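Working notes for the structure below.
Omission of a single protein chain aside, the complex is shown with its protein chains in their original locations.
A, B, C, D, E, F and G are the chain letters, set down in written order, and residue numbers restart from 1 in every chain.
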Amino acid sequence: MSKPYTRLDKNDVAVLLVDHQTGLLSLVRDIDPDKFKNNVLALADIASYFKLPTVLTTSFEDGPNGPLVPELKAQFPDAPYIARPGQINAWDNEDFVKAIKATGKKQLLIAGVVTEVCVAFPTLSALAEGFEVFVVTDASGTFNEMTRQAAWDRMSAAGAQMMSWFGVACELHRDWRNDVEGLGTLFANHIPDYRNLMNSYAQLTRAK
Amino acid sequence: MSKPYTRLDKNDVAVLLVDHQTGLLSLVRDIDPDKFKNNVLALADIASYFKLPTVLTTSFEDGPNGPLVPELKAQFPDAPYIARPGQINAWDNEDFVKAIKATGKKQLLIAGVVTEVCVAFPTLSALAEGFEVFVVTDASGTFNEMTRQAAWDRMSAAGAQMMSWFGVACELHRDWRNDVEGLGTLFANHIPDYRNLMNSYAQLTRAK
Amino acid sequence: MSKPYTRLDKNDVAVLLVDHQTGLLSLVRDIDPDKFKNNVLALADIASYFKLPTVLTTSFEDGPNGPLVPELKAQFPDAPYIARPGQINAWDNEDFVKAIKATGKKQLLIAGVVTEVCVAFPTLSALAEGFEVFVVTDASGTFNEMTRQAAWDRMSAAGAQMMSWFGVACELHRDWRNDVEGLGTLFANHIPDYRNLMNSYAQLTRAK
Amino acid sequence: MSKPYTRLDKNDVAVLLVDHQTGLLSLVRDIDPDKFKNNVLALADIASYFKLPTVLTTSFEDGPNGPLVPELKAQFPDAPYIARPGQINAWDNEDFVKAIKATGKKQLLIAGVVTEVCVAFPTLSALAEGFEVFVVTDASGTFNEMTRQAAWDRMSAAGAQMMSWFGVACELHRDWRNDVEGLGTLFANHIPDYRNLMNSYAQLTRAK
Amino acid sequence: MSKPYTRLDKNDVAVLLVDHQTGLLSLVRDIDPDKFKNNVLALADIASYFKLPTVLTTSFEDGPNGPLVPELKAQFPDAPYIARPGQINAWDNEDFVKAIKATGKKQLLIAGVVTEVCVAFPTLSALAEGFEVFVVTDASGTFNEMTRQAAWDRMSAAGAQMMSWFGVACELHRDWRNDVEGLGTLFANHIPDYRNLMNSYAQLTRAK
Amino acid sequence: MSKPYTRLDKNDVAVLLVDHQTGLLSLVRDIDPDKFKNNVLALADIASYFKLPTVLTTSFEDGPNGPLVPELKAQFPDAPYIARPGQINAWDNEDFVKAIKATGKKQLLIAGVVTEVCVAFPTLSALAEGFEVFVVTDASGTFNEMTRQAAWDRMSAAGAQMMSWFGVACELHRDWRNDVEGLGTLFANHIPDYRNLMNSYAQLTRAK
Amino acid sequence: MSKPYTRLDKNDVAVLLVDHQTGLLSLVRDIDPDKFKNNVLALADIASYFKLPTVLTTSFEDGPNGPLVPELKAQFPDAPYIARPGQINAWDNEDFVKAIKATGKKQLLIAGVVTEVCVAFPTLSALAEGFEVFVVTDASGTFNEMTRQAAWDRMSAAGAQMMSWFGVACELHRDWRNDVEGLGTLFANHIPDYRNLMNSYAQLTRAK
Partner (left out) sequence: MSKPYTRLDKNDVAVLLVDHQTGLLSLVRDIDPDKFKNNVLALADIASYFKLPTVLTTSFEDGPNGPLVPELKAQFPDAPYIARPGQINAWDNEDFVKAIKATGKKQLLIAGVVTEVCVAFPTLSALAEGFEVFVVTDASGTFNEMTRQAAWDRMSAAGAQMMSWFGVACELHRDWRNDVEGLGTLFANHIPDYRNLMNSYAQLTRAK
């Protein structure tokens, strides 16, 4: 009763970053802010490192929700950027879906704020259209653990795969022989324990 | 292997509020009382805002279970109100089911106290009769996290969708262009962080 | 795509209490001891109240595992009592299975110590033989939350239903008109908050 | 070695509300937002109920810190309101201290955001000048439990008394015979469990 | 710089049980209800076992606060019982203080609901009058851990000693040779792990 | 709708230990280090006790990841040991898969660091090739509970069974009559509470 | 207002291990059993390493409390061993105090089970007699965090210093030049993270 392993393929993946806006981020309380900021930027670095087509979208940037966090704006200057005029589910916005389909990819990495809305709604819509959806859980945030668990349950039951940004990076990379230094640096920049390992190692090998 | 996205449709939804009684509420210990009160009233405001037909039911209001919380009674003066003579599963009460069927809706939002009984039993019964059931998890309470997890597992395995009240509101609204002020006010009334965003924004835009 | 609601029927249920032994109980650390003791005795009272056939089994009572807790022994003096000579999965013991089949019931309520072994193994075996299995999660204990979650995941994936003792009692009773005083007393004995409600109520109605 | 009990005296108390601003509130993560909002408003209601002179102060209302939460502004329209031009420790602002001394009270109730700065600094300054200081801990918020514990340790070692808003209200009131209805209503408005008790009680006594 | 050890002396101790009322108990959320009920009854059993003079007091038993829990009423039928007409700090009630002074004891064990009011206020008053006060922390309950910590900090700074009921029993008993069976039974009745040890032991020694 | 119980069979099981390296272990923060070390060594002892063919693999032992923990190296001197030249998913390494297939077993016990990569990837690959996979969850570690939950969700949805090392040992052993002393010693070495039970028992039986 | 630093001096320290008995250990639930076992054995290794005179004592070894854990008995075969006939506070036993005074030391390291009794009582007695007392908090265990906090509060207020076994070892050793290998091995045996550091280091330096 085995089934095929739906595995991330760096040639077939697009990244959707949904509503990581400076105001909305104050709603995120299921992850500590230091860690959450780090996770989102790690995912952005993964998108850049693997040259994954990335689509940005926001909801009412000029109002209380606030602008997209400037770091993301700066990191993806040429990415399609859809400021939705009102649709809550980004997938209800034609331009957003067009931008995704224009990438020609069938695997989607989705992260956003808040999990049960900005992530779950496009996830469910994309699954319904036949995409393979991988939720980057730790780059997505919500009000508390209870709302998170409900959101995960709903997405998982619909067929989405729950991932962490680290798992995503590893599954995309597949083999360290493709490049050690680049990905190693990315990990060192976003995992303090890993940076410590590398610095201890560097010290000892320099000492030889 | 994609499947359709069973999505809340404000024209096809009824709300069931089961046993939010003043005595029974003292049993709820998986959510902090301040937050729980807020969640239940938020769901009530959603029902009012979207003009969703709402059905109220209680169990032994005259005994230790206590009366329905007065705020709910006041907010839905014309809603069918079924004081069950003894049935624990509200679905076993003919009047309750009749009231639901009279709405002509096939999607049900259910919340109640306690989760594994007053929510889970009608949820399982409604699913068995072909309704689409959405559990408003954070407007439902129980003894502790362990009993909650067991209840969620049972309902989820049977096909119910786990939601938060915020997710419900967003999925019902679909597009902010339908109305910004009304829903924005509802959110500000029930999400202190959101109210803060709005007040900061108002201050700055007034200042122009 | 609805499916029938597999619902506890007091005429078709047997209770299996597996290895609640005085020594093994010291291994239980996912539930506080005061609460766990209360949960187990509540389940025993449910079995007595609904006159459910009950099967007791233990593993090496004469060794470090210790004897069955005396309260259970005292409450079910006539229940089949299988001191297994070595089988870890109680279902591997013919006498145990015979005792269950002799009840003629097809729904099984299982609780025991520890969850991933004494509960999960017979649960999986019983499901494989076509029984409907309801795990009384809060009358079952294990080393920590991590082992509990793994055990629940395995049993739930195999089709067992996760319940609490309170949910079990309510689903068995169905209607308070069957008897208010007996079940009310049972709840008051095992739910301090409920006892408080009843005492407050009694005071006020006496005062009339 | 007994010492006198330094007890709140409603005739000798002033309330200081420091920097409860809409922007700064997004920094508070040691208390859930629903509960924190409730605690702050409860303290405000206490100040009003006992007619305690109240002093408001803010830091850079026109910048990112945001305005004082409008509810407080509305509740104390005539209170001294010191928009500090830059002093971080409110006690370094002469107008603030003057406003306090003008009340003629020697007991101070202090709450604010964030605890280790906006509360702790004026607390330490006031103690040094001989005031009796009572910190309303649950109407004060900070980044996390660790920074809160450090702040409490510092203030407690300096002689401040750690209180909750409920303890404050009770110590000020002293005797229910002074007024049952007013304070009872205040408690019902801010303690859902208490409101439930009152509603259950009302139902039963009405029923007589 | 050593100081004398202020040690409980069973000949010089009185027990004060303050406001353990059926309604007020619904406010206690810093301890699980099963455990809290057990702790309070354990303290009551200690008072009986050591024949400590015990004083009961309540606040508005006829209103929403509810009656004293019946178990306490039944266990101390002859104890002074002060239904306070309004004083929040029980020490402000002359009859209460008279009843305490009538015992002729100078060490007081205090427990009650809620900790920062019903326990802390009489604790501070009694310390100020020169009594030695021992707070039975786990037989006292309050809204949450934050209010508890504040209450402990205040009482500890004033010179009260923080105890658990188990520590109290052990310090009063001093030597098991005074009586093994009585206290052993008390412990077995209130510490499930201890009961298990005793039952395992009994089984093995019987088996000899 | 019953299905067969996929049960561990000691004659058909191989153990895969993936990347338990001294550097990578510093990344594990979802389990306390004392407990995690104990769990991993318990699993190793299970492999030895049941003489299960075991396959070891590591990733870049000479770099910051560090060497395999020496205890594992010492315990399995003759086990296939695959130092992967770069593949992140061990299953992508032909030697690793060959070593597994050479055992002729179709049930795999997998543990490793970190869970969502070193455990999840080979788990998903093995399931896709028709193996029965049992994840030893508590001998596998990752960054935090959130990444663990996502990893479990993904593996469970794909058909892996979530186990604890204790559950694994019990399901493999099946009957204590196969050997009491050996497995009892293993349990005593890795479960302090169990060792205590055995020592208490030994004392009493010696005393006879 | 500076005061002298009361610092552990390895020439002036005795170690008291109170009631680490196999039965009583089942009561310890404020520390995970794997970690607690490790902490106690680490303290024993410290006593051996620094050749600190050590005094063992137990309460009713032949009853349900069970024997002293055999590892301690084996490690200190020549230590004074006082099986108390009944005194709960070990300091009430003349032989125990004599054994301590015979060491001629004035600094005492105390650890035991349970914290608020077996540790706190002798701690308070020893302080009263002028000893300097250092509580090894993590080698002492009790029922839960609440009882632990109360016990710490009482001992700390009386002048005891709260330590961890690691802090004790470091303060006793003072300078690594006294011996690197011995203490390093002790740390590696009891701190998995430290062992990992050492193994990573050994690998790299061997590789030179």
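We adopt the following convention: contacts are C-beta pairs under 8 Å (C-beta built on N, C-alpha and C of every residue); 3 or more make two chains touch, one makes a residue touch a chain.
This one's a predicted model, so the numbers in the text were calculated from it and none came from an experiment.
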Note: the excluded chain touches shown chains A, B, D, F, G
Per the touch definition above, residue among D:Gln75, D:Ser125 or D:Thr205 touching the missing chain:
D:Ser125
I need the residue numbers on chain D that touch the omitted chain, in ascending order.
23, 26-27, 59-60, 63-66, 85-89, 92, 114, 116-117, 120-121, 124-125, 127-131, 142-143, 146-147, 149-151, 153-154, 157-159
By the contact definition given up top, give the residues of chain A that touch the hidden chain.
22-23, 25-26, 32-38, 61-62, 66-67, 69-70, 191-193, 195-197, 199-200, 203, 207
To test your reading of the contact rule: which positions on chain G touch the chain that is missing from view?
1-5, 7, 31, 137-138, 152, 156, 161-164, 166-167, 170-171, 173-178, 191, 193-194, 196-198, 200-201
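The rule is simple: only the chains that are shown with their structure count from here on.
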Of all chains present, which has the mean Cα position farthest from that of chain B?
G
Interface numbering overlap (same over half, different under half) for chain C and chain D:
same
Can you report the angle of the rotation that maps chain C onto chain G, using C-alpha atoms only, to the nearest 5 degrees?
180
Counting C-beta pairs in contact, does B-C beat B-E or the other way around?
B-C
For chain D and chain G, let me know how many angstrom lie between their CA-based centres, rounded off.
43
Considering chain B alone, which of its residues make contact with at least two other chains?
23, 26, 32-33, 66, 191, 193, 196-197, 200
Please classify the inter-chain touch graph. Allowed labels: line, ring, star, complete, other.
other
